[in-house]
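The complex is shown incomplete by one protein chain, all other protein chains being positioned as in the whole.
Here the chain labels run A and B in written order, and each chain numbers its own residues starting at 1.
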Amino acid sequence: MVETLTSHDASVLWVIPTLPLAISMLNLFVGKRLGRWAGVLATMAVAASFAVAVASVADLLSRPAGERLASQHLFDWISVGGFRVGADLRLDGLSAMMILVITGIGALIHLYSIGYMAHDERRGRFFAYLNLFVFFMLMLVLGANYLVLYLGWEGVGLCSFLLIGFWSDKLTNAEAAKKAFITTRIGDTLMLVGLATLVFKFGTLDFVPIFGAAPTVLTKDAATVIALLLFAGAIGKSAQLPLQVWLPDAMAGPTPVSALIHAATMVTAGVYLVIRSHVLFEISGVALTVVLVIGVATALFAATCAIAQVDIKRVLAYSTISQLGYMFIAVGMRAYAVAMFFLVAHAFYKALMFLGAGSVIHGMHGEQDMRQMGGLRKVMPVTFVTFAIGALAQAGIPPLAGFFAKDALLEVAQHTGRTAVYGLGTLAAFLTAFYLGRMLILTFFGKPRSDAAEHAHESSPLIWIPLAILAAGVAFAGVLELNPEGKLTSLLDPLLGALHDAGGLPFATLAEIAVAVAVVALAITWWIYGSGRIDPNAFRARMEPMATAAQHGWYVDRAYDVVFVQPAKALARMTGEVLDAKVIDGAVNGVAGLVQRAAAGGRLIQTGFVRTYALVLFLGAVLVLGYIGVRV
Amino acid sequence: MSGHVLSAVIFLPLLGVLGLVIGGRQITDAGARWITLLVTLVTFSVSLAMLGRFTAADPGYQLIEQASWVPGIGLQYLIGVDGISLWLVLLTTFLFPISVLASWTVTANVRRYMVAMLVLETAVLGSFLALDLILFFIFFEAILVPMYLLIGGWGGERRVHAALKFFLYTMAGSAFLLVAIIFLYAKAGGGTFDVRTLADTAATLPLATARWLFLGFLVAFAVKVPLFPLHTWLPDAHTEAPTAASVLLAGVLLKVGAYGLIRFNMALFPEASKHFATPIMVLAAIGIVYGAVCAISQRDVKRLVAYSSVSHLGFVVLGLFAFTQQAVSGSVLQMVNHGLATGALFLLVGMLYERTHTRQLDEMGGLASVMPWLLGFFLFAVFASAGLPGLNSFVGEFLVIIGTFAISHWLGVAASIAVVLSAIYLLWSYQRVAYGAVRDEHRGLADVSAREVVVLAPVLALLLVFGVYPKMLTSAIDPATARVIEHVAPDHPTTVVTGVEVADEGSRG
Partner (left out) sequence: MRTPIAYFLLLAGLLFAMGTVGVLVNRNALRIFMAVELQLNAVNLTLVAFARMHNDLTGQVLAFFSMVVAAAEVVVGLAIIVSIYRRRRSVDVDDVREMRW
């Protein structure tokens, strides 16, 4: 599928990422003196970015479908011997959706953070990092070539590192930050190799020429290699199997960070990357199948883990992994518009739930264990309502946003004859509704199970206002999108192409099945956790040791530690302390030692007796003279 | 001085030495510091004047100064600058005032210390600018003496061992160089040591001879770079050297080796360069991974940075011998960038050491909460060194990777592995320094002083500037490296296909 959009110059694109960057620098250097204003400024910067983004997107929409591509060349970044990479920005339907999500939800999360971080004395730095993240994320989606994308890609990784480890005096937080960065960097490295391959094949990293020439330049195999290398980057960033291990630990960061970075935006960068590169994936074909398989596997795997969590944020973390899996399922079926819609909807309801969870944690004075909660709906009504809207949305209850997304996805699976995907997707949907119901009930229903839960209090308006706005978005965004001419999805059509529909069960039937699955799952959770007729602890005990295994992510972490981390550490120690110090440096020192020993032997000749020297001198003279005499 | 700007750059520091020596004991410690700082700053500004007179588009040597020195053997005082040496000279003149300012805390024998620094500057600059082989050799060897004194005189506990090892190891390499120079002169010299002439006459040498001579040059420069497995002097030297010496060692001295490879090995023995390219690239790739793996296991933070240098310099050598435009330009860029990034790391490690009096990672921890700014700067340098896009090291490494990838996929992939490994060792070390609980004895340590900010700010700023706008450097580097490639491998795929051509092709197809 060749891109046929004509491009026009846009001179304001640079403003969108620059605003947060500028305020980030300001906060970084004088944030301490700004006090409360640090957060206000940061929020205003992102909000202003949002305004510019809206204006830009509106401008884009006002143009005919074939001209919806704006680009801006800022300066030459790298230019060596015919290989040029510009600092180029580009706005099309795909990046338009992304920047709206990033700046829109980003602004709300910033607003929320003002209240959430009000008592942290390092909040200046916090907002600096958060704004910096927004900058890099915008660069990622606005980049007109793979290198600018990679800049943003690594940049968000950096900010993720900084923010996960924000409370770094606790070593586990720092560990989690490092783990997140290194795990994703494994994927990034493969992605870098992918970029090198692209340069090798195309001599450029710009999207337009690559996608234009790909069908003629790339063989199927070459496309598969490149696509899989790029997908490896996506696997790392989007925490898919087998690199999912970092995301649950990343919950060590402050909750707004989890909402913004590890739910709404950064982790979806992988989905964006694959959709952006869909031309390459489609040439390969195999690569799309890989995406699909990984997506299905991850969606199921993470859903099973989420059921057994006791930490409210870890439920959400696994849930995010699972939902990202869903998005990759959609991508793997070439249903890019569905994937993007899913991405946007997920950004809304997952941000909402994370912020809600943050509000709960705030109200519980830092307690994150759901076993200590219960009954919070009475003391935290706003949080409860908004959180429930998010959870129901994700569970797939109409008319909330999540329902349409999930339903569209399952419909595509069914209509393209992928019955297995449809079945597994529905199973995952069942599990999703189950763990969400469990979380909702454990947290908000029943009786308070601890002092903290009894004395919990509703958070300040600064915290719940963003919740309310997001909840409204979740409630109505889906309805708006019902319109098949929905503006945002129609943005994508010229870019991504329409889907081939082979037909299948009618939409209404599929929707009924989906709703039935969700409702049944929620009913079961109510029966187990809410009705009081079953002791949840006994239920869990009966599920051992599976429950504990699922709680620990099926021990993948531990397996990696045993199989990769420890041997790698041992190898590094071997290399550093034995091979280098003993063998290589040993050889050097050995040569030096040899010389030294030879010299030690040689110097024994120097007895210190002057007369011996004289005798040797004399004999030497005699020998030399004798030799001359004989020769003559 | 209009026609002698290069001589002025080289010998200004020596003038400072003269002042310090004549002034003798009358010069106080503070006086010696200020005089030296002033001299290095003047040298820097003169080198900026050199930059002003430089024509970026001209691939050849510029601002040449030529005078007969020992006519009997054709020895000349011949200096000149091109796009490759230009930035190395500027890097040197830039890092010296920084290092002098970083040496403010040196209190023992300040005057002698400063004399050694200034002599070192002259020697390094002379090496980068000399176009006469013997003149180069003299400067090249002259580097050793002040460096030996700096490490041996103001170093750590095992300074004598480290200094001796450094001196003997590099000296052993140089012996091969001298022999090769003399042999080359005798066989193909035509009565001159002028590299420009020799580049033509050396082509008449029999292949076998040229290859042996190539190896002679290679050994000397490979030790200096250092190329795996000739690197073991480096961790010792770095660990024991005083901060400024570490900065200069990593920042500019190692570059002399890599510079020698491109200036002499490739210019004089193009055929042999191609002949030995593969084994050298393999060694370089091994060095990239090996250095990084060794760095992971280090407990001494200075050793760790030293091993990271082995890894980063592997990129330089790998790129040089790939002979593609991207790789070679990337290598030269990487030389400058590594000098800045690793220089910054050593400056910061030095500042940490001055406060905590330990280099052991296990004995630090939690320092981020005690000295947020210092550790913030440290983190910045760490990410620059780890090749984060937008900061300087990324550009050079990326160019080397794509340039090498065009020649050999596997070597390109091997080099990419360093991206993960560097993240591991750098972040792990940063974590052990900055995060976790603070030790009691480290509570109340002072954050960066104003002087230290002045030391760090210019370096850190350049890390960002060269990461965002490397074209500043490459526009001068590119013509010069293109000339080298043209000379060595005219039939080589010097550039990857340009983007425009592909775009045209795409629209046609």
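Basically, contacts are C-beta pairs under 8 Å (C-beta built on N, C-alpha and C of every residue); 3 or more make two chains touch, one makes a residue touch a chain.
Small disclaimer: the values here were computed from a predicted structure and weren't measured.
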Among the displayed chains, the hidden one touches A
Which residue, A:A508, A:A538, A:V610 or A:V630, contacts the hidden chain when the whole complex is considered? A:V610
Residues of chain A in contact with the chain not shown: 603-604, 606-611, 614-615, 618
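FYI, only the chains that are shown with their structure count from here on.
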In the complex, chain B residues that touch chain A: 165, 168-169, 229, 231-233, 290, 293-298, 307, 324-326, 329-330, 366, 368-369, 372, 379, 383, 388-390, 395, 398-399, 401-402, 405-406, 412-413, 416-417, 419-420, 423-424, 427-428, 431, 434-438, 468-471, 474-475, 478, 481-482, 494-503, 505-507, 509
Chain A - residues contacting chain B, complex: 2, 75-84, 87, 122, 125, 147, 150-151, 153-155, 158, 161-162, 165, 168-169, 171, 173-175, 177-178, 181-182, 185-186, 188-189, 192-193, 195-197, 199-200, 202-204, 206, 208-210, 212-217, 569, 571-573, 575-577, 580, 584-585, 588, 592
